[in-house]
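Here the complex is missing a single protein chain, while all its other protein chains stay put.
Per-chain residue numbering starts at 1, and chain names A and B are given in the order in which the chains are listed.
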Amino acid sequence: MRRGAPWLLVVLAALALVLLLSVGVGARPIPLGRVWSLVWRPDGSSDAAIVHDLRIPRTLLGLMVGAALGVAGALMQALTRNPLADPGLLGVNAGAAAAVVTATTLLGTVDPLAYIWFAFLGAAVASVVVYGIGTAGRSGATPVRLALAGTAVSIALIAYVEGLTIVDREALDQYRFWAVGALGGHPGSLNAQIAPFILAGLVLAVALGRPLNAIGLGEDSGRALGARLVRTRVLGAVAITVLCGAATAAVGPIAFVGLAVPHVARAITGPDERLVLPLSAAIAPVMLLGADVVGRVVNRPGELEVGIVSALAGAPVFIAIVRRRRIAQL
Amino acid sequence: MTLTRRTLLAGGGAALALAACGDSDEPGGGRAAAGRGSFPAKVPHKFGTTVVRVEPRRVATYGGGDVDTLLALGVAPVLVPDIDPRWKRLGGVAPWSRERLGGTEPVVVSNEQVDFERVAEVRPDLVTAVEFDMKRGDYDKLTELAPTVAPPSGYAPYTVPWDVMAVQVGAALGRRAQARRLVRAARSRIAAAARANPAFGRSRAVLIDPDDDGGVYIFAPNDVRTRFLSDLGFTMPAAIEELFEGQFYATLSAERLDMLDEADVLVLVATREPQTANTTGTATYRRVRAVREERVVRIDDPDLAIAMSYSSVLSIPYQLREIVPALRAALA
Partner (left out) sequence: MTAALRIPPRSVGVGLALSATLLALLVVSVGTGEFEIPPGDVVAALAGQGDRSTEFVVETLRLPRALTGALVGAALGIGGAIFQSVTRNPLGSPDIVGFMQGAAAGAVLEIVVLGGGAFAIAAGSVVGGVGAAALVYVLAYRGGVTGYRLVLVGIGISAMLIAVTDYLLTRSTLDQALAAQVWLTGSLNGRGWEHVRPVAAGLAVLLPVAALLARPLRTLELGDDAARALGVPVERARLALIAVAVALTAIATASAGPIVFVALAAPQIARRLTRVAGPGVGCAALTGAVLLVGADFLSQRLFGDVQLPVGVVTGVAGGAYLAWLLAHEWRRGAG
């Protein structure tokens, strides 16, 4: 912890800055000083309405979704001991998308709260299938295998979604906006709907820090801990499903946040999961909200969805990891 | 409702004068009686000129507004595009033109891509696709099957105005003069509604359609929906008019809905959920002047929304009947 202390301050400062920017920057130019005073003393003006009813809820949504994705990514990487694990890469997002689009097409569901349950189901099924394929054979789930299995399952699911959206045009119209993760344009009630799921997932994940450290020591020494290993894995999988499912149902699939953030967290604290998990929860919103603010600015008067910005920013990180490590480690 | 985005974004484009699509009347100056065209009919369009040699008996169409126009000219098409699944169950055409089918049942085809075998199956002697994004390759193939009429040149896909479309379809049937009479009749109905409601001419109106980010789409002055409102006498607020920059629609983010304050009345397309609920639920929407003064005309009926964007000589009377009383009430 000691060697990470100055960095921890930097992370917290960055988080504070990005929260400020997210409340201060938008389609309507409002001077930052005025925004600041409106935050504390809403005066009933339309500027106050924009700050309190649009920007603050959007920022809180980004905070929650970012934390969920970052922690889910850290959990995945710890559980599978796989530096390439990411909900987007391991088919979890595609599973949630396929389940949601199926529900929209067959049942005509549009209620975000109903989305969540279908997203949970799809995310859970897809992760089990990917993990099952990746662990086939004696040598177990290597990072490369999980990534490839995730790619295969994602491609099949995405082709399925494409087929459905061609048969049902209304589904296409909804899907193609949802397919690009976005923080804007959600009803104010969405935050309250997903908050319980994300909070529960975060608490569960952070509580798993100590047992995850045992797994990190290696499969064999971990095995001595016996049943706790199984329990940790099951609880970890539940936490991942809840976090990814809720985040994906709320704002659509967002890839690479869960991949890149844990690497940054580990670089700061070292491999202690008790610290990596909460730190990921702090760093991920910086990346997500930062990408969101960039998206609001670069494409004025329109907006660039956060899912696009984060993929364009996160994929190079992924490629850098792949290039840096020796293949034997991968 | 299907076709949502198409319904949204169809209908921009320049409202070129009718004269632009050929004033040379029927060859030989022969005047066509209603129900019988004069042939051979020459129809210029964006891929060339099609010659229809004999009175078509089996007309297949891929165009949205083409269906109404054919029916108005007394021709029941044998193949029509699937505009709305609800219509499909009721014979494939709009409720306001259903009785004109005269008991015939057209084949209804999905219109993402041309389903050539289904077209061949109905053995057409004319194919029209004026309100359709027909590709050169589609045209070349369909022409091998039957004379095929594409949109007139100079229009982006789905932007041919209803009056130009009427004359283009009429020309294919050898009935330009009859088509022009239909256009004149529809125009005079609009003008009569405008005269009966002088308040329209003194008011500024904006048609808004909720987008996916809590804001709205607004359509340019040359869009078919905006034109319908301006034909009724409404004007567009100057600040809104500056938004388009040559595009046929503009988006207004949730943070900028205050720009709608200049409008005396808003026409809200409310057929898509959850988009409509998201936009109308934002604090900035609730603060817009016309919303506070309850001067919002909601288009909840998907049929009316389709009529507004797939306007035709047959949909105009329906549009007037449905929307004029609501506009009058909003301005009262």
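The rule is short, and it goes like this: a contact is a pair of C-beta atoms (placed from the backbone, for glycine too) under 8 Å apart; a residue touches a chain by one contact, two chains touch by 3 or more.
These numbers were taken from a predicted model, which means no experiment stands behind them.
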Next item on the list: Have a look at B:K141, B:R189, B:R289 or B:R328 and name the one touching the chain we're not showing.
Entry: B:K141
Next item on the list: Determine which one of B:A94, B:V109 or B:V206 touches the chain that has been left out.
Entry: B:V109
Note to self: Please identify which residue in A:S46, A:T151 or A:N213 touches the non-displayed chain.
What the structure shows: A:T151
Notebook entry, point to check: Which of these touches the unseen chain: A:V10, A:L32, A:L107 or A:L312?
Noted result: A:L312
Next item on the list: Spell out the interface residues on chain A facing the chain that's missing from view.
Entry: 84, 88-89, 129, 132-133, 136-139, 144-145, 147-149, 151-160, 162-163, 165-167, 169, 172-173, 176-177, 179-180, 255-256, 302, 304-305, 307-308, 311-312, 315-316, 318-319, 322-323, 327, 330
Note to self: Touching the absent chain: which residues on chain B qualify?
What the structure shows: 3-6, 8-10, 109-110, 112-118, 120-121, 123, 133, 135-138, 140-141, 144-145, 157-158
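Here is the rule we go by: only the chains that are shown with their structure count from here on.
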Checklist line | Whole-Å separation of chain centres (CA-atom averages), chain A against chain B | finding: 43
Checklist line | For the chain A and chain B complex, residues of the former touching the latter | finding: 26-28, 46, 49-50, 52-54, 110-112, 166, 169-170, 173, 177, 182, 184-188, 301-303
Check: Which part of chain B faces chain A closely enough to touch in the complex?
Finding: 1-5, 112, 211-215, 251, 253-256, 258, 272-275, 277-278, 281-284, 287
